[in-house]
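A protein chain is absent from this complex, but the other protein chains hold their places.
Let's look at subunit A:
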Amino acid sequence: MSDMTTKTAVPRKRSRRSSYNTGHPIVPWLYLLPHAIFFLGFIIFPVFYGLYISMHRWDPLLESQPFVGLEFYANLFKAGTPQSEFFWKTFINTAIFTVVSVPLLVGTSITLAVLLFKPIFGRAFFRSIFFMPGILSVSVMGILWKWLFENQSGLVNIILTEYLHLPGIPFLTTEGWAWVPIVLGTVWWTIGFNMTLYLAAMNNISKAIYEAAELDGATAFQQFRFITWPNLSSTTLFVVVTTVLGSFQLFGQPQLITGGGPVRSTQSVIMYITEEAFSNNQFSSAAAMAFMFGLIMLIFTAFQFWLQTRELRGSKK
């Protein structure tokens, strides 16, 4: 959010000078109306409706929906309920995925950006290649990476066994290994977006600093360590926040690649919430979990923005 404030602050003054109120004071609201109807109806209302559902026992077969208060929230903290067991198990799965994938996603995208930043033959072509996987649907990506990592016939296992003469790895059905296709597939799928953000930010660093450093005999690594990296700190924090939020919402990759298995070891929170709603028909319980999870995400976002502002304040001193 904070980068939006800085962006809007400057042009707002300009628009005040040039803005017109042509006609009746209701005119601006008439322009806003079509968007506002669907915004309030389908984006704001569901938030409050979700809160209502989570505090009532919502059953499609029942006429009335009795009020149960915070019962479904309390279930998440009561030992012995399947909700508490699986919600936190899948929460930890999602957290592990986030902890493993975020450094990989950020590290590889900044590496690619550094490799592609200085002019090189075929630069535009390379950029398109690295960007391209990101435009595919998660279902295409998931089916494709499942095929690559099939236990017997997948390309990776064929290369392992027939060409490198190593034992094959039943990736899709082994705890631990099942994360490999999910994490690698996600890196492949999402790297282009972050790389593009980094390339844009690197364009904003003054070329004169690099020229001066080169004259002083700084190595490529020193240039990265002392010029590129510190100048990218705000972009890195932006990328980290969006990547963490994206990783928290993990759903399609494990659903399609491993089905959440073996024994729920790759099931994500969102997969469990949808299972509770659409397979177990426990809509109220699922709504409560969604709110609880949304709250945890919000706390993380707030914490990351706190870190971001602290770092920015610190770098100014």
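One rule holds in what follows: contacts are C-beta pairs under 8 Å (C-beta built on N, C-alpha and C of every residue); 3 or more make two chains touch, one makes a residue touch a chain; residues count from 1.
The rule we apply is simple: contacts and distances are computed from a predicted model.
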Record-based protein name (UniProt) of the chain missing from this complex, from "Hydrogenase isoenzymes nickel incorporation protein HypB", "Ferredoxin", "UmuC domain-containing protein" or "ABC transporter permease": "ABC transporter permease"
Hidden partner chain, touching residue among A:106, A:178 or A:286: A:286
Candidate in contact with the missing chain, chosen from A:67, A:278 or A:306: A:278
Full-complex contact with the absent chain, from A:27, A:70, A:99 or A:307: A:27
Omitted-chain contact residue, chosen from A:74, A:169 or A:199: A:199
Contact footprint on subunit A, counting only the chain that is left out: 1, 3-4, 6-8, 10-12, 14-23, 25, 27-29, 31-32, 34-39, 42-47, 49-50, 52-53, 58, 60, 112, 115-116, 118, 120-122, 125-133, 135-140, 142-148, 150, 152-153, 155, 158-159, 162, 188, 193, 196-197, 199-201, 203-204, 211, 234-235, 238-239, 245, 248-249, 251-252, 256, 269-270, 273-274, 277-278, 283, 286-287, 290-291, 293-294, 297-298, 301
